[in-house]
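Complex shown without one protein chain; remaining protein chains in place.
Chain lettering (A, B and C) follows the sequence in which the chains are written, and residue indices restart at 1 in each chain.
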Amino acid sequence: MPPSFKWDSLKRWETLLAVVLAVVVIFNISQSSVFLRVDNLVNLFMLHIEKIIVVLIMTLIIINGEIDLSVASVMGLGACVVANLYERGVSMEAAILVGLGVGALCGIINGFWVAYVRLPSLAVTLAGLIAYHGIAEMLVEDRSIGNFPDWFNQLGQKALIGPLPLSLVIFFILFIIFAAVLHFSAFGRYVFVIGNNREAARYSGVRVRQVKMMLYIMSGVIASLAGILFAARLGAVRASTAEGFELDIITVVLLGGVSIFGGKGTLAGVGLSIMLVLCLRNGMNLLSITGNTQSTVIGVLLIFSVLIPNLTQDFQGFWNRRRMIAK
Amino acid sequence: DEAVVATPGETVNMILLPKFLGIAVFDQAHQGAEEAHAELQNAGTLEFLGPTQENSAAGQVEIVTTAASRDDVDAIMISNNAGDQLGPALEAAKAADQTVVTWDSPIPSGDSEDLFVAQVDFDQTGKVMADMALSILGEDGGKFAVLSASPDAANQNAWIASLQETLEDEAYASLELLDIVYGDDVTETSYDQALALVDKYPDMELIMAPTTVGIAAAAKAMQDEGLCETVKVSGLGLPAEMLDFTLNGCAPEFALWSFVDLGYVTYYATYLLATGAIEAEEGVSFEAGRMGVYTIEKDPTREVGLRIVMGPFSVYNIDNVEAAANPGGAEMTPEATEEG
Amino acid sequence: MYRIRHYIRPEQIREFSLIFIIMLAVLFFGTQIDGYYSARTFNRIAASVAIITVLAAGQTLVILTRNIDLSIGSIVGFASYFAGQQLSANQDMHPLIAVGIAIGFGALLGSVNGLLVVYGRVPSIIVTLGTLAIYRGVLVDYAQAKTITTDMMPTWLVDLPRVNLFTVGEIEIRVMVGVAVLVVIAFQLCLTYLLLGRRLYAIGSNPDAARVAGLPARRIVLLAYILCGALAGLGGFMFLVRFGTITVSAGVGLELSAVAAAVVGGVNIFGGAGTMFGALFGAVVIGTLEQSLLRMPNVSEFVRDALLGLFILLAVASDAVILQQLRSLWARWAREARETPAAHSEKESGHAS
Partner (left out) sequence: MQPILKLENISKAFPGVKALDHVEFELFPGEVHALLGENGAGKSTLIKIMTGIYQPDSGQILLDGHPIKIGNSAQAQGYGIAAIYQEPLVFPDLNVAENIFIGHRVKGAFVDWRKMYREADDILARLGVSLDARSQARGLTLAQQQTVEIAKALSLNARVLIMDEPTASLSAHEVEQLFNLTRVLRERGVAILFISHRMDEIFEIADRVTVFRDGQQISSKPIAEITRDGVIQDMVGRKLESFFARNEHEQGELMLSVRNLGKRGIFSDINFDIHRGEVLGFAGLVGAGRTDVGLALFGVEPADSGEIILKGSQQQIRSPEQAQALGIAYVTEDRRQLGLTLPMSIAANISLPSLRKYLSAVGIIRRKAEQATAENYRQRLSIRTPSIWQEAGKLSGGNQQKVVLSKWLNTEPQLLILDEPTRGIDVGAKAEVHHIIDQLAGQGMGIMLISSDLPEVLAMSDRILVMREGQQMGIFNREEATQEVVINAAMGQSRSDVKV
């Protein structure tokens, strides 16, 4: 039995998510003939692909006991940098590289304050959320920049391998890499240990600051990449691109059973949570349930997925006691 | 050319997609569309779907994309809040043989839509605002600032551009535009921005807000700070929201169009396009029920794109605002009218 | 000197570092903005932070217990809409009853959060992320796209933002500012002098220890949520008063502003540490930066957010540095006291008797 694979929590959280997911899928199939169509299944991912790419790295950051509220702003900034440079005549390839670099820079800034100065990550990345968005505004102002080269738009919109577009391929590859790193590598072990007890990790010779720095840099680069993919998918960039995505991203991570206090969570759970939210949203869209009703349903699901098992447990305990008293 | 008249009773499944759900203007547009839906005895459905305000752009993309993959959708009527970012999604809808008509706010690049139903002539908006400014400030004119929605709201930007163009005209030489600021269509931000303008430009006499959220917030800010005598507010506002401020002189004059009519006309145009009764081509005329005849033309405010202009502006002031705020007595403010 | 050091701890005067930061900011903006040092600046900033302060106070109560309430933006929206609707239906309602309705409504929504957290044992962030969406969704359904407008409101409410409690020279203390300050002071007193207040800290500081010490943690956390909801309800009422026009999107995003104010004000997001004054000063720091940047000449619309983020980061960083300096200063004093044990013990026995 591998150590970071806890059967207990698997029983409690992941199984539950799997059950709920199965129910949702069956419901969707019964309600809509479109659901199982390949194009719909691709759409289901593609409509939120940028968010769920960032969900992966956010999982690691939250398990590490920190948070990154600035991801959505970095996504927007990455897209805006690329658009702005392209607009100025820089080649798209170079622009993308610079965009990723800017993402890394944002990560370094966040990481520096969090890891080395030990400021609370919530405060630091909240400031980042405002500031990086502000820089994006400086770059794009009130314009909408589009007319990117065809290959760029194609990458965002058209299938690359079989029916899968590039971003979906990237997501699956990242998912496998992150799962391996988090659950089977030394780095992943450090991520967990630091999330559980930063001081104990330090006393064990773990390079706490470097690990945190690495995570934030990865977060910056991946968020920026996601932002650029978003630009390719939509074919245009505005200053408000990706604004407000951070809460959606964090919600999915938490629904996946990752503890906001760090040290606990699995990518399997997060994967299930991604599937669950995507299927639910897609099903509701197919049934024409949109807007606030949709978010209300997700909100209810979020609460009930934890509440129900807790209540059943209480209920069982209650019955057991009743039986014992009766005896 | 003859104006084409719609044949009632055909089956067209339509989606009306506002910027987001939950506020009055879009509900009014829905009302107008429902009215047309009943008139035309459409055997299909009219769905009113929209994202939440916080997730407007991405939500619109999501709804359009899903609609494109549904077999039971024939037409989408959308008030675009995502700029050109909606392009690929709408392309997919068109590829699935769905009719795409924009209303209220078009696709800036104009590619991926069949037709834009403009509420008013965007080039006229600037003139209307400039005229209101002159009418409020008097012939001597004065200095004023613009409080807009978010910097990337396409229709607002177009109106501001048209305002700036209008101001170059001799007739408006007495008007000086000091600054353009953005309240993001959030009440708190707009309120703060309005007061900041007052502090920044002591000789400013007017705030022009081409957004219903901004104009109400600015008027309230001036009222709260007792500034209504020195700084007036104008722009585009809802009569029901502006009633008090017009009566007490904080916002003596503002303009808007009827969203009910906009929804109504949009529905007619879309129905005709989707049933194949008309083609989206320059010069095609059609009759939109009680609203009369419209002719499709090239949209002069964009490089590509066709439009019809609904028009006209209604300019509201102390004389007509009350009637407009309570059409038929009970529409907008049921509580207030029930009780007193 | 020894007495002062002995009675006052760096943790207790950490708020001074925030005041210092506010002063720095004011000095800086004074050089940038003409006529910045004026009563008007004060009035503007004070009025603009009143609502956030009340919300941050409520948020602080919950954060102290190592929980969080992300739903308050929706509670504010719902409470202001609901109170506005009741007022428009009943113009003669006594103002206090109107305020009571908003507070009670907020407390009700807060207690739903609290019950789910405490008895449902659902992590607070999950509960309130959920109710953030749920309350807003229910409001959208409830409101049927109708807007509350000023003309539906009784005159006293429309005039309330202009009413001064008192004025000092040109400095006006408006009712809403007064309410915010009152809330902060009242709750700070509760935190310091009520057993309940100290227990709030204990629970957040070490939940296991709280359980072992036999503290009624569940009831206390529930109470924190109810109070937070009630303050959000009060904030909703203030929102109605200030902005007059209430749509279903009223208060969107305020939860993050409140958390930001609390965190910038030194409230530990992992519970156990922080004060109401901290939350107040946190709100004032952010408010001062925001309002001043709005008025700064030559700062374009598009640069402002970038600067705001930068300044907030600087504020948080310098706050941490100042606090650390204070701590090491105290440690040095403590060592000096130990190295001169005679003087130390003499004084110690002096005050102990």
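Heads up, the rule we're going with is that a contact is a pair of C-beta atoms (placed from the backbone, for glycine too) under 8 Å apart; a residue touches a chain by one contact, two chains touch by 3 or more.
Predicted, not measured: the structure shown is a model, and the values here were computed from it.
> Missing chain touches which shown chains?
Within the full complex, the chain left out of view touches A, C.
> Looking at the full complex, which residue from A:Val193, A:Leu215 or A:Leu229 touches the chain that isn't shown here?
In the full complex, the listed residue that touches the missing chain is A:Val193.
> Kindly state which of the options C:Leu165, C:Leu196, C:Leu307 or C:Ile322 is in contact with the chain not pictured.
Residue touching the absent chain, from the options given: C:Leu196.
> Against the chain that's been left off, what residues of chain A make contact? List them.
Residues touching the hidden chain, for chain A, are 1-4, 180, 184-187, 189-190, 192-193, 196-197, 199-207, 263-264.
> Take the complete complex as the reference. Which residues in chain C touch the chain that isn't displayed?
These residues touch the chain not displayed: 6-7, 9, 11, 192-199, 201-202, 204-206, 208-216, 268, 272-273, 331-332, 334-335, 338, 352.
Just so we're on the same page, only the chains that are shown with their structure count from here on.
> Indicate the whole-number Å distance between the mean C-alpha point of chain A and the mean C-alpha point of chain C.
A distance of 30 Å separates the two centres.
> Where in chain C do residues touch at least two different other chains?
Residues 136, 140, 301-302 of chain C touch two or more partner chains.
> By the touch rule stated above, which residues of chain B touch at least two different other chains?
In chain B, the residues touching two or more other chains are 21-22, 52, 54, 151.
> Where on chain B is chain A touching in the complex?
20-22, 47, 49-52, 54-55, 57-59, 61-63, 65-66, 69-71, 82-88, 108-109, 150-152, 154, 157
> Note which residues of chain B are touching chain C in the complex, please.
21-24, 26-27, 52-54, 151, 180-182, 186-188, 191-193, 195-196, 199-200, 213, 216-217, 220, 223-226, 238, 240-241, 243-245, 247, 325, 332-336, 338-340
> Give every residue of chain C touching chain B within the complex, in rising order.
Residues of chain C touching chain B: 40, 44, 48, 85, 88-91, 136, 140, 143-147, 149-152, 158, 161-162, 242-245, 247-250, 252-253, 290-291, 294-295, 297, 301-302.
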